[in-house]
Structure formats: C-alpha cells, structure tokens
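Every protein chain but one is kept in place in this view of the complex.
Chains: A, B and C, in written order; residue numbering restarts at 1 for each.
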Amino acid sequence: MTITERARKKAEKLDRLGELSAARDEERGVSLWQEAFRRLRRNPAAIVGTVVLGLFVLVSIVGPMLVPYGPTDTIGIREGLVKSGQGIIPGSSADHWLGFDHQGRDEFSRLIVGARQTLLVGVVSTLIGLAIGALIGGVAGAAAGLGGRWGRWLDTGLMRIVDMLLALPSLLLAVSIAALLGASLTTVMIAVGVVSVPVFARLLRGSMIAQSNSDYVLAATSLGVRRSKIALSHVLPNSLAPVIVQATLTLATAIIEAAALSFLGLGNPDSAVPEWGVMLADAQPYLGIRPALAIYPAVAIIITALGFTLLGEAMREALDPKLRK
Amino acid sequence: MFRFIVRRLLQLIPALFGLSILLFIWLHRLPGGPETAILGERGTPEMRAAIRQNLGLDEPILVQYGRFMKRMLRLDLGASIATKREVTTEFLQRFPGTVELAATAIIIAIAIGIPLGYLAARRRGRLLDHVSVAGSLIGVCIPVFFLAYVLKAIFAENLHLFPSSGRQDPTIEATRITNFFVLDGLMTREWDAAADALWHLVLPGLALASIPLAIIVRITRASVLEVLGEDFVRTAEAKGLTERVVRQRHVLRNAMLPVATTIGLLTGGLLSGAVLTETVFAFSGIGAFIADSISQRDYPVLMGFIMIIAVLFVLVNLLVDLSYSLIDPRVRVR
Amino acid sequence: MRAPRPKVAIAAVAVAALAVAGCAESDRGESGASQKDTLVFGVAGDPKVLDPSLASDGESLRVARQVFETLVRPEEGGTKITPGLAESWTPDSTGTVWTFKLRSGVKFHDGTDFNAEAVCVNFNRWYNSTGLMQSPDVTPYWQDVMGGFAKNERDDLPESLFKSCTAKDATTVDLAFTRVSSKVPAALMLPSFSIHSPKALEEYKASTIGGSADNVQYPSYAMEHPTGTGPFKFKSWDVANKTLTLERNEDYSGTEKAKLKTLIFKTISDENARKQALRSGDIQGYDLVGPADVEPLKGEGFNMLTRPAFNILYLAINQKGNPKLADLRVRQAIAYALNRQALVDSKLPPGAKVATQFMPDTVEGWNSSVTTYDYNVEKAKQLLAEAGATNLTLKFHYPTEVTRPYMPNPKDIFELLSTDLQAVGIKVQGIPLKWSPDYLNATTSGRAHDLHFLGWTGDYGDAYNFIGTMFDRQKDEWGFNNPTLFNQFKQADTTADSAARFELYKQLNAEVMKFLPGVPISHSPPAIVFGKDVTGVKASPLTDERFATAEFKS
C-alpha cells in the first residue's frame, strides 16, 4: 500500500510502545497501578503537572461563577472605550485587570470562562479519538491475539484502514473534515478527535497482542476459559496502561490542534462561549496594537498543554516496565 | 532485494487506483463548487450553471471520474480551475518550496536535537539535562503559528536580521531551473541568490523545526539512556575499548535506530506544519496552496497533487525501508 | 575527546548560521543601494491572469492598470471621467454612437502603433468571443457591462450592448451601441477595456482558450505576454517566489515616464505577515491594511493613504426566507434595532461613515433626504409587536476567512449586529460559513438564509453600478419581486441625459430606502500604506493607484 507504507513505520513504533508498556512479567506482588502511583508521587514533574491541571480544572468549573463581567458583554464598545477599528483597545486597568479584547469584552473574564470550553474541546475530542481508536484497536487486538485465522484477517483489515488514516497529514484531514461539516464546535472536536484515532487503535492493539502472548493468557486458555472472556476480563484491563498515558498526552496536542484549526478559521465560530484557541486566532489582526490579546490565551494554552504533557510523561515513566526496578 | 523493489512498485498501481476513487468521491461530495469561488460577489445562478457546464461538473460523477482516469493514463493531470495553469506546472513551481522548508526544518531538528539529546543523556540529572528536557516539553506545547509570529517580531521586525516573508528577495535576479532556489543558486553560481534563499529559510525553518526538534531530543535522550544500560555496552567496556569507541560504535550506533524511525515519521507531519508556516511566512509552497485549493474546490489540483504526493511517499518509504536494512541488520527486506 | 560528534555538529550549525547571516548582511547592503528605484509592493493574492479582458480579481486589475491604458480613465484619486488613450469623446444625437478622438504617437510595448484600427481590433475581439471566451468567469466585465456577444452561445445571455466599431481615420473611432446606457462611457474606464497590441494578441493567440472541461487553460498571451501602452512593461512572473515584476516603459508616450525603474508585486496573503514584512523592510508598501493597523503604522511614520470610501456594507434581508420578513414593519424594526454608529466607531477604520442608502455620497444620484432609521430600541420593539413578530428567530449567515474593503472583520461585525438584534428580542441563530465557496453559495442562491451581510465596491463612478446591480431584477439574495422598481431601473439606465438620469437615481434611492430590502450599514475607507520614504502615489476610490508617479524621497 502506498500511503500505508509510511504509516507502517509509525504503526510498528506504536506497536512496540504498546508492547513495552504492557510487557511486565516481573513485579508481581504490588499491583502495577499501586507501584506506578508510588513512583508518580516521587516524580516532581508529575506533581507540577497535577497541580497545573488541578488549577485548570478548578478554574473551568468554578471560574464562570467568579468572573467580574459577562464574557460576551461588549461593555467596552458600549462605553465607547474600545475602538479597535481605529487601533484603540485599552489595556489593564483597575476594574479590567487584563483590559478589553477587540470587541470591548473583559479579557480577564473571557480568559477564565474560556478555560471550560478549552477543557471541553480537549477532553471531548480526546474521548472521540479514544473511543473510536480503542474500539478498532481493541477488536483488532483481541482478534489478532486470540482470534486464530479469521482473527488475523479481521486484524489486518482493520489495521490497513487505520494506516490509511495515519498516513494523511493530520491538519489537512482536519481541514477537509471542517470543509465537509462547516465550522462549528462539533467540527473542531471531531476533526481533532479523528486525527488521534489511529494512534489509540495502534497502541491498544499493540499492547493487547503483547498481553495475549503472556503466560497467564496461555494458562487461562489451557484452563478452557472462553476466548471472549479472556480478552475482556484479562487482556483488555491489563493493556490499558499505555492507552491511558497516550490519552493524557493527546489532551495536550488536542488543545493545540484546536488552536491551529481556529487559526485557519475553522475554529468554533460561536463567540458566545470564549475558547482560548479562538481567542488566540481572533487576536491576530490586533497583534500590532495589543499583542497581549494573543499572548494571554497563548500562554494559557502552553501552560495547560505543558501540564498534560508533564503528567503524561511522568505516567509513561511510572508505567514503563523497563524502569520499574 | 530487486524483487522486493519491483513488488513494491507494482503494489503502487492498485493503491493509487483505490486512492483516486476515494479521493474523487470525497472531494466532489464537499458542499459548494469552484464556480462560486471563481465568481465571488457578482455570481448569479445562471453564471454558476454556465461555469459548471464548461467545467463538466454537471455530468454524472462516474463520467467525470472516467474523464479524469483517461487523462491520468496519459499522465496528464489537467489544469487548475483557479489559476488555469497545468497542474504539473503548479506542482513543479510550488513543491520545491515545501521540500526546501521541510528539509531545513528536519536538518535543524537533527543537527541540534541529536547532539542535545545525547548530551542530556550523558549528563543525566545535571542542569543541561533538565534544561533540554524542559525545553523539549515546552517545544511541543507552543502553537507553531504563534511561535512563527514571535520569531518574526523579534528577528525580522526589530533586529532586521532575517527577512519575514517569501523565499527570496525579489530584487535579486535569479535564474530558475529546478525551483529549488538554493540548488539553482549553486548550479548557476549565483551565490548571492543561493545565500539569500538560505537566509529566507532560517526563520520558517526554525518555526517548523520546533516540534520535530523537541521530539528528537526526547527520543535521542531516552534511547541513549536505554542503550547505555544494555549488556553489550558493558561487554564493550569489559573489552577495555576506549571511551570514544564505546560511545560511537556501540552506544550511538544503536541509539540512532529508534531516532531514525522517528525522523522517518516526522517528515510526514511536517506537511501539516507547513500549511501554517507557509501562510505565516508568505512562503510559496504546496501546504498553503493545497489548503486554498480545498476552499476553492480546485478538484484537478487536489487530485493531481495528492496523487503525486502519494507516489513520492511510496518511493521515499521504499528508500527508507532499504536504508533501515542497512542500519539495522536485524531488519530484513521482504 | 569526549562525545566529539555533538560539539562538531553544534559548531557546524553555529558556523552555518553565522555564514548565512553574514551574506544576509552583505546582501542588505547591495539591495539597499539598488532599492531606490525599485519598489516592492505587498499584495494579498496572486493575480489570476495578466490579460485584463479575462480578469475580475483586484490583483490582476492592479497589474493591468500599470501595464495597460484605457480609452477613458478616472481622474487621479477620483471617479470622474478624464482622457485616457482618447483625448475627447462625444455621443451623437441618439446617444447610441460615441466618437472617440485618440491620442497620436502612442506605441505599444512591442513597438507597434496604437491607432483606431487597434481599438477596433480589441472591441471586435471581445464582441466576437466564442466558446469558453463566453464563459462568465472568463470575460466577466464584458458580460457585466455589455451583456452578450455577437453570437450568444448561452440563452441566459442578453443582447449585446456593443454593436460595432468603425475606424474613421487613424485617430478617430466610432463605437456604436444597440441602445442608450448609463454605462457608456463610464464603464470604459474599467481595466478590462484596456487596449492591447493587435500584433501581440495575434502572435500569442490571446483569444484561443485551450482545453475543455476540467482542463481549461489560458493562452500564453494571458500568462506571459501582456502588451499594452502603459508606463510599465511586464517583465516576469515568478510563481515559485510569488512575485510579479514590471519594468519602466522607457519610450512611454504619455505625460511622464514612470519614476521607478522596477515595480515588484509580492504576494503575502496573511494580513499580519504583510505588516511585518513592511516593518522588517521586505516590502515598501502594501494594500488591504487592517483597520487596527492604520493608526499605529501612521504613528511609526509610514506613509498611510486612505481611499475615499467607494463601497457599501449592507445587511441583506431575504423576504423568501422567514415569511415574517416580507412584512415591512419587521424589516424596519431590524433597521431601528441596529446601532450602526457604534459599529462604525468601534470596528471600522477612521473616516468610515454610517450609510443612509446603498451607495456612497461621492456618486451622482446620492439622495440627502431618504428615509433614515436611527438606532431606536423602543421603536424596534414596538414595530415587532405590531407585526406580531415577537420571539422571532432568524438565521443569520456570516462569512469567515475573508476580509473585504467594505468589511475588514466580518465576525466582529456579526457579533455586534446580533447583540443588537437580541437586544430587541429577536433571537439570532448565527451560521458561519467559509466565504468561498460556502457563504457566497448560501447567500446569493437558495432560500436558506434570513439575514446576511455583504457589500459592494464600485467599479466606476455611476449609481447604476451600485443600486442597479443590486436591485434591477429579482435575486435570490433579497428574495423579493418588485416589477415597478425593476422597471424604474430600466428607465433610469436608458435615460441618455445624465442630469435627468441622476434625478431618477435620487428617486430610486428614496424608493429603495422606503421599501427597505435590507439595511445599508456603512461606507469604510480602505487604507493603503507605503514606506516612510515613498511618495507620489494618490489613493483612488476605484483602487486605481498609479505607481508610475511613485518615487523614493530621501
């Protein structure tokens, strides 16, 4: 397969990743998760990440109740303070801590309220990717691991499809999805989500296959446990580790991808609910007069993404068998 | 080996066929058509109808696909609806830009990423390590287009060190042969042209390199650390080999395997990044052009470009696979 | 010798960077010297074609305006008709035949003479177009102005306004038309009616558009050999570098030669990128300045020119959409609900005005006493109540990914307008669409839309070009059918005596504002900026800036 070729490299890598994170023959006794948790607690990166995310989530939950102004209240224009058309956008002041945005709305309030939407986009799109990916990967993995001849067929079939996806440049894929569905919040989520499908599929499949080859599965099979049961109650649960790690990391990229889409004008156009990516994109025309309008959301995005990445990397380490010695 | 190559190339044919069908249907199912894009505000239903007719878009999709296939078989990609130029011409004029950009990005990423990751691994736990790890973490978290603007604001607008847009200073009269500006400059001995083209590549290259760089640093670091713990390194030490030999022949050589794979993968992702970078730096390449073509529903361009790119991918991956079997004897070409 | 590779590599990178920067510097040096008679101008998009007969996009026309000349042309910086290749022009008694006296001693870039013959060759070329040359996207302005061709190949094409061209002598040419029209001679100012060298047209097969269906290709004339009489000659079009280079026409026969030796148009599609390019010295000027950048750039000493507003931004109401919208009171309510002043003040560049009618006051026929609908929430609510249109929900389309001279920031405008509408109790369902093709598709055809905004930039200084193109026939955009109105337009258009015609336009404007098919919002002056040391360019409402007069003052 032409495009697939490229994908295959990626695929193999993901597979290996999955196997690595899944293959843990040693370390009985303490459960994987307890162990991992202990290691997490010892890892400063993990702690920083968790704190950042904690704040982020907290803000996105309670924030909207605390903000001084409505996020869509064009107060600055009503009071004639903001003339962005003429390059006038007042900066920080006593009662508008971060000043106004180009529509005369209180930047601070929008930033706070924006957290929720941003979190929503990140989480939902990741979940979309996770759900579809895990479904495909899970089926393929189960099929390949325990399915025998037909299983292998099913597996190859599914994986070819995934490889196709993997081969397309993600942003162009997203762009054309947006073109098909028209710009909207759902579009962003779907576009960003779909992009991460193959990754999840590959990972889960990889680690499930690794698990299926492990002795306890052999044991279970030899004890005559039904394949489906093994797949569900033994293999799957034990294969989730790398997927969960990946999910955390994907949350970061999802938020950034969403911002990129907004920049291309494919972001969520409904400005009633502010979202950092959109805020960043909307600020572009005003970089000249108030770069801050771009910097605030950008920094917010970077910090959040960093939080997810830190936590994700820490989890990966904590769960990596090669490190658990 | 030879049979391997041949088989790969044969696989190409059905694949391209399948791809073309899927793509053709997908594109023509997108709402709206080129006619609206062409006419803009002044379009009337009649005009649109007329254009659709001229473009043969009113015919059933199968007929259209048939027409497309006929052309393809004659290796004729048709002409862009938007620019009325031959698709092949468009490609030859725009693709080199993207390649130059991507190449620069990858080179920067490798040239900085591998040494940095390696040093980080060797100095594990020391300042350099923490800095580079932190850097690489932040690197993947900065939206490319934002980074691009920042770079421009600093190095172009204020320091006037680098140009902020384009591939070459238009006041330079450069001969175009391959449209790889640097290459052309060297071939025609127009040194200033080549230098200027390079100079224009720096900022967009950096912007596009940010993510690959971050990833390469991390992969290199991780895999060097892993290899350092391998038994065969201990064996090498036990042989009493000089540190240099151990590092280069045994550690680096093995550590590079996963890095190589990663680099192979990154090149694909670069195309996505290119869309943004090219827009922000007004850099003439296919990334932005394809994006435009999507919004203008420029079917011939989209079909043609993606077909060509697909073929190129196969060839590149063929090389990649072959090269793998060179770096890692365990990989066999089948 | 610890870890040799990294150090080497790092060193290499550093060296390379320095080297590059090095030649960079030297480079700046040279170009700095030569720059004084070379102007690089940033434009938002690649020109589509170099033969203005086939062009409708601003960028192609911008190039054409430097390379070609028309019989009559707008006054510099204005819209009035002034001599171009023709020194004078007079209609006969019927008003259907116009006699043009041509400038003598004019030569085309290829050295051939410009004369009456040449003019006729050009007009006949257009008139006798066949096949793809009749496609609306290929000869847009001819069809817009003249309607049809000698042999119409499409049934939706009207009879041609142009009838024939006769060269009385070398410098006298008669243009005959099938009827009297307001468009003559104003429309002949359009770059699309530029006069080309017959030799070149012949040589490069200007009128044969190759291929068919999805393989339409322009002739080499249109891509590589535009040959006119203008102050600049076409030199090269470097698509790979997104630049188009013109050079001074050394034996220009016009009033004065171009001051610049070389004029380069460089495409930078992103607005910020253009600004940054200007600031970092890549370019010495650019068009489509973001409103927000006008003041700052001025402040930095850049040479900011503001064009007289020659456009209109309006809120269109589709009466076929929501039945309620057929009710005049509802439309009035909408008009009252909009705080257009606030919008103009906050979103549009300095000098923007609230529009009282669908055309700017710089055009003859503008009516100072039309019905106006000033911001009045109470009145709006009351009208809605009368019309029984409380809790009305409207589908409001607005475009994304576009800036137009008349609407620098569509999304912002939508946000403000919808806030206003919601303030009077109209629920708004915002529907964002990509400008091309989705938005244009949805708003100019079909029934889906209730509200949307769109605008128009005048092609030439005639009222018909504004209100005529909008309301002289039934259109999906407005979804109303008002024969009386349509007839009045016909009448106005065919009135030979200009004074009388302008009167009719005044009435029409009043009519329209009573009927209120939509709400005119604003006229905003687009800005164009030049480097601190560039002078001599005069901003034109028709974007007919002439770079021939541009020069570097030091």
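Note that in this section a residue touches a chain if its C-beta (ideal position, glycine included) is under 8 Å from a C-beta of that chain, and two chains touch if they have at least 3 such contacts.
We take it that contacts and distances are computed from a predicted model.
*Asks:* Name the absent chain by its UniProt protein name; which of "ATP-binding cassette domain-containing protein", "Sarcosine oxidase subunit alpha family protein", "Sodium:proton antiporter" or "NADH-quinone oxidoreductase subunit L" is it?
*Replies:* Of "ATP-binding cassette domain-containing protein", "Sarcosine oxidase subunit alpha family protein", "Sodium:proton antiporter" or "NADH-quinone oxidoreductase subunit L", the absent chain's UniProt record names it "ATP-binding cassette domain-containing protein".
*Asks:* Just one of A:Leu53, A:Ala300 or A:Ala314 touches the chain that is missing; which is it?
*Replies:* In the full complex, the listed residue that touches the missing chain is A:Ala314.
*Asks:* Spell out, residue by residue, where the missing chain touches chain B.
*Replies:* Residues of chain B in touch with the missing chain: 124-125, 133, 137, 225-226, 228-232, 234-243, 245, 249-250, 253-254, 257, 327-330.
The rule is short, and it goes like this: only the chains that are shown with their structure count from here on.
*Asks:* Given which chains touch which, is the overall layout a line, a ring, a star, complete, or other?
*Replies:* Contact pattern: complete, every chain touching every other.
*Asks:* Roughly how far is chain B from chain C, centre to centre by C-alpha average, rounded to an integer in Å?
*Replies:* That pair's centroid distance is 36 Å.
*Asks:* Between chain A and chain B, what's the gap in Å when you average each chain's C-alpha atoms?
*Replies:* 24
*Asks:* Give the residues of chain C touching no fewer than two other chains, as numbers and ranges.
*Replies:* Residue numbers touching two or more other chains: 272, 401, 434, 438.
*Asks:* Residues of chain B that touch two or more other chains: which are they?
*Replies:* Residues 31, 149, 153, 295 of chain B touch two or more partner chains.
*Asks:* Which positions of chain C touch chain A when the two form their complex?
*Replies:* Touch list, chain C to chain A: 271-272, 275, 290-297, 342, 344-350, 352, 400-401, 408-409, 411-412, 415-416, 419, 430, 432-434, 438.
*Asks:* Can you check the complex and tell me which residues of chain B touch chain A?
*Replies:* Spelled out, the residues of chain B in touch with chain A are 8, 11-12, 15-16, 19, 26, 29-31, 137-138, 140-146, 149, 153, 226, 258, 261-262, 264-265, 268-269, 271-273, 275-276, 290-291, 294-295, 310-311, 313-314, 316-318, 320-321.
*Asks:* Which residues, counting only chain A, touch chain C once they are in their complex?
*Replies:* It comes out as residues 72, 74, 77-78, 80, 82-88, 102-104, 179, 182-184, 264-265, 269-271, 282, 284-289.
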